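Each remark here refers to the structure printed beneath this line.
In this view, the complex is presented without one of its protein chains, the others remaining in place.
To keep things simple, chains are lettered A, B and C as they appear, and every chain counts its residues starting from 1.
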Amino acid sequence: MTLFERLKNDNQSIWSAYIQHEFVQQLGSGVLPERCFHHYLGQDYLFLIHFARAYALAAYKSETLADIRQATAGLSAIIDLEMGLHVQFCASWGLTEADMEALPEADETIAYTRFVLEKGNAGDLLDLHVALAPCIIGYAEIGNILAASNNANAYASWIEMYASDEYQDVAAAAILQLDRLFEYRAGEGRYAVLSKTFAQATQLEVSFWQMALNPA
Amino acid sequence: MTLFERLKNDNQSIWSAYIQHEFVQQLGSGVLPERCFHHYLGQDYLFLIHFARAYALAAYKSETLADIRQATAGLSAIIDLEMGLHVQFCASWGLTEADMEALPEADETIAYTRFVLEKGNAGDLLDLHVALAPCIIGYAEIGNILAASNNANAYASWIEMYASDEYQDVAAAAILQLDRLFEYRAGEGRYAVLSKTFAQATQLEVSFWQMALNPA
Amino acid sequence: MTLFERLKNDNQSIWSAYIQHEFVQQLGSGVLPERCFHHYLGQDYLFLIHFARAYALAAYKSETLADIRQATAGLSAIIDLEMGLHVQFCASWGLTEADMEALPEADETIAYTRFVLEKGNAGDLLDLHVALAPCIIGYAEIGNILAASNNANAYASWIEMYASDEYQDVAAAAILQLDRLFEYRAGEGRYAVLSKTFAQATQLEVSFWQMALNPA
Partner (left out) sequence: MTLFERLKNDNQSIWSAYIQHEFVQQLGSGVLPERCFHHYLGQDYLFLIHFARAYALAAYKSETLADIRQATAGLSAIIDLEMGLHVQFCASWGLTEADMEALPEADETIAYTRFVLEKGNAGDLLDLHVALAPCIIGYAEIGNILAASNNANAYASWIEMYASDEYQDVAAAAILQLDRLFEYRAGEGRYAVLSKTFAQATQLEVSFWQMALNPA
């Protein structure tokens, strides 16, 4: 069993609340009101800026050139690929990248992003990656589930991106990296703290969906 | 005009929402339900653990021995004095310090504390102190206002602590330090970013009061 | 006058000791013993790993997407271009990249790299970039001087890299960025501390050349 599976199994209830959140289900069925998706995408754009910073922090905190390279690849993927989809969607609504960068951050956006970054600063590379896992790996899981049942809808390109081989590979690499980091940075005595970090991060993802479902 | 007054003036609306929040007014008049105060105190205890860490971060980020000493004094004040009041209140409700340390953190507690700590990590000592200011200096302002109008109520010892000369001196020193740090670390070109930090931190304080008023 | 020129003018003596160091002159004239260059290149490889981490730290500490992108470009340039030259040289001596990564770090390598990284952690993006400046911009200056007087020698490809338009553009961008960061992060009151950082970083570069000239 991978570390990720273990973390997920030990936090099943909150994990399900995240993966099967009402926002996700409406997005999959296509009934999600556009203003909710619009709100989500704006906040997610701000979110990704801080996630890019989290990958940069991972590169800084790396002890080997291999880990620096992997984190840099993740950083570039966010800046070049993932944000590209947002920019493309937003352009179709008449929003520029600068408009999005200037949006006020919702409390929920602040909560999750700063939790991750602060966990990374206070702890080590493993703490940082465990805090990032619900996002990186969870989105791959969501993408997979929605793609399997999806009848093409307005949100198909979002679903396709996270269901794509490219993104699935990123998530698979993240799962492997967690195991590798646990092996050379941690031991059984650290599991409880990591599981708490995972649960808190997942809870903050749930709150992020909830915020997206209820635009102010 | 001090930097703090300028920040407050430029963010009057959110500052008033914080200082005159319903939670504060009910606390002052004594009508606040005990379970709200109880909930607040538990979350504030977790909050203070991270605020102690923020002062420790300030000591680390100091460039002079004088700044190290001032931050260490702040750190000791939180650990020894401010948390003491919480422990005393909680003991009267049959809660131990360990019980409080084990409480689940509310999203709102995470949001403000990690925002402050992350701002401090990403920026310098001035960024950190501007993020801390709504808490440190705002509580002194609230203590003063409530003490002026207070007819002794169940929350009198809370009000007295923040209205005390000792706490008022801490807030006055924080105001001076902001001016000193601005003088030797910043310039006019930096004001806009600092004002945004101040506004975000104050908004997160408002959300913290709101959470306290609505225990789950 | 740019901030960089001002820093250089106010620290002329140590700056000259760095730019005109015996190691640099022997490298330019080609009389530098190969074992010195070999030793230098090995330590510089370790140095670059930490410099890549410094650019990652800069990306983390950025407040705008534009700054994140600029730092990421710098990070990629080190990993992909600058280290490539080292790998190429070392391959010609029968050294692999893994051999180099496993070399023991000289005290002088530790001193400069950790000084820069720690300055960046304790301070803000400007502190970090001022600590990086003697390296980034100084190497461009050295490359220029040596290229102007160079009769092709064994070290020509090293000189060419730092004299190349590509590297000169990196240095020119760094000079502009220092001015921009000073404008929006600092003011005159901060200059003295920045000048001290610049002087210390340059002194540590001098010690690095000296170490390279005297392999153990």
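By definition in this document, a residue touches a chain if its C-beta (ideal position, glycine included) is under 8 Å from a C-beta of that chain, and two chains touch if they have at least 3 such contacts.
Predicted, not measured: the structure shown is a model, and the values here were computed from it.
Check B:52, B:95, B:146 or B:181 against the missing chain and you find that the one touching it is B:52. In the complete complex, the residue from C:44, C:63 or C:108 that touches the missing chain is C:108.
Touching the missing chain, out of C:26, C:76 or C:207, is residue C:207. Checked against the full complex, the candidates A:103, A:122, A:156 or A:175 give a single residue touching the omitted chain, namely A:122. The set of chain B residues touching the chain not shown comprises 49, 52-54, 56-60, 62, 64-65, 68-69, 71-72, 75-76, 79, 97, 101, 117. The chain not displayed touches chain C at residues 53, 105, 107-108, 110-111, 114-115, 117-118, 121-122, 200, 203-204, 207.
In the full complex, chain A contacts the hidden chain through residues 60-61, 63, 121-124, 127, 183-190, 193.
Please note the rule applied: only the chains that are shown with their structure count from here on.
Taken as a graph of touching chains, this assembly is fully connected, with contact between every pair of chains.
Among the chains present, the centre nearest to the common Cα mean is that of A. Between the two copies, chain A and chain B, the Cα superposition rotates by 180°, quoted to the nearest 5. Taking the mean of C-alpha positions as each chain's centre, the chain lying farthest from the centre of chain B is C. Of all chain pairs, the one linked by the most C-beta contacts is A-C. For the pair chain B and chain C, the distance between mean C-alpha positions equals 42 Å.
With each centre defined as the average position of its C-alpha atoms, the distance from chain A to chain C rounds to 35 Å.
Residue positions of chain C touching 2 or more other chains, listed in rising order: 60.
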